[in-house]
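Structure first, then comments.
One chain of protein is taken out of this complex; the other chains stay put.
Moving on to chain A:
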Amino acid sequence: MTSYTLAKKVIAPVKPERGVFPLDHQGECKELMLKYMLCLSRNESKPSKCQSESKEYFQCRMDRNLMKKHEWEDLGYFKEQQKKITD
């Protein structure tokens, strides 16, 4: 972001596309996060193999109003892709 290479240019940060995740102060989705981490550690850190766990996490967030409700396609989970992964 701030790369002082040629000149002191301070680059204004670009916000993420859908904004900020609200903070999970009560830790309501913490168990699902830990499940996802376990899955990653078992699958050589490949999130493509842990799609069900990450979907559960997003579902938890959406249910508790910690995230805007989206269709699964909007979050990048496609049925064809799931079939590809399970092959």
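As a convention for this text, a contact is a pair of C-beta atoms (placed from the backbone, for glycine too) under 8 Å apart; a residue touches a chain by one contact, two chains touch by 3 or more; residues count from 1.
Simple rule for what comes next: contacts and distances are computed from a predicted model.
A.B. asks: Out of "Cytochrome c oxidase assembly protein COX11, mitochondrial", "signal peptidase I", "Elongin-A" or "DNA replication complex GINS protein PSF2", what name does the UniProt record list for the absent chain?
C.D. replies: Choosing among "Cytochrome c oxidase assembly protein COX11, mitochondrial", "signal peptidase I", "Elongin-A" or "DNA replication complex GINS protein PSF2", the correct UniProt name is "Cytochrome c oxidase assembly protein COX11, mitochondrial".
A.B. asks: Contact with the hidden chain only, please: which chain A residues?
C.D. replies: 1, 3, 11-21, 23-25, 27, 29-30, 33, 36-37, 40-41, 44-48, 54, 57-58, 67, 70-71, 73-78, 80-81, 84
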